[in-house]
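Only one protein chain is missing; all other protein chains are in place.
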């Protein structure tokens, strides 16, 4: 179990390798990486090119919430290892923003836990995105109903 | 889109990197790696240590089925990239057996497609596992009902 | 009381963090918001529509009718958009 909140990019291959190295009880590792897209939705709902985005967070509360989300995943599924890395600061299109990963003896637990980690993180971790369009104008990204629904899904268990 | 059936191990980090490099329409990449566990179920349903396993496959039909599964995923979800690597031959505990991965603008499509790839592969790709216990005795792994049910799930769409 | 603002609330109010002595009759988040609105136009503007604002007390999500005390860390922010 580990949570990291950092400005620096991460080495996806190395991070995933460390989650399984030496643990032969692991049958499956599921991971999800979120990346900066170069398209963004404006206030009028139009899609437009975005040059970059900046992620702001609430130091202290962020780590606390991410640790709680990870702990919750371990309580719900029999996991062998897990990891959450979330970056903040300015990022260009194509850059990695977030990594969540979970391993287990069986694939279903790994998949569900990984999906749960990103769904909960999306509505419970205090991060905010501001996107810059090509003219340099900043737009604060609005929370999406679909993210609330994705979080809801895990309450029905 | 790519399918590879090989004896050699694969570099997970490099494979995943190539699935997103230069494509800024990608918002999420989901991947699953299956690994050799050191525990195996005997004929009487007991768990016992296994030293290694060997995967046999049906050359020609394997590639055809994997390509069909990948094509089906692209028809069902708006994917930007995908990859299936499946190894065959002898493998020790801890080794990587299989990688499935899918990327999309949105995380839900990436997750569902990745989950679909491994579920379908489990019941439709012609691979067979034989495990060696510590005494050197070989046990052919039996197909699991839970894998059939996991495949069924995707028929309901 | 330590009060934090994030995202567009930080931009509208012009600071991310401030310490304020709160009147004794301010005992809930709602009362704190009402009092802040009276502190200046940028507060009034930022807190115009609280339906789009979330609050955390001592780094825990809370409701607008939750109790606040002078030693608390209270944070205001829009719905989160990480991941």
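As written, the chain order gives the labels A, B and C, with residue 1 at the start of each chain.
Criterion: a contact is a pair of C-beta atoms (placed from the backbone, for glycine too) under 8 Å apart; a residue touches a chain by one contact, two chains touch by 3 or more.
Predicted, not measured: the structure shown is a model, and the values here were computed from it.
Although it is not drawn, the missing chain touches B when the whole complex is taken into account. Within the set B:3, B:16, B:30 or B:55, the residue that contacts the chain not displayed is B:55. For chain B, the list of residues touching the undisplayed chain reads 34, 55-58, 60-61, 64, 86, 97-98, 118, 121-130, 140-143, 147.
Here is the rule we use: only the chains that are shown with their structure count from here on.
With chains reduced to the mean position of their C-alpha atoms, the one farthest from chain C is B.
One finds 49 Å separating the Cα centroids of chain B and chain C. If you average the CA atoms of chain A and of chain C, the two centres end up 26 Å from each other. If you average the CA atoms of chain A and of chain B, the two centres end up 23 Å from each other. Within chain B, contacts with two or more other chains are made by residues 107. In chain C, the residues touching two or more other chains are 83.
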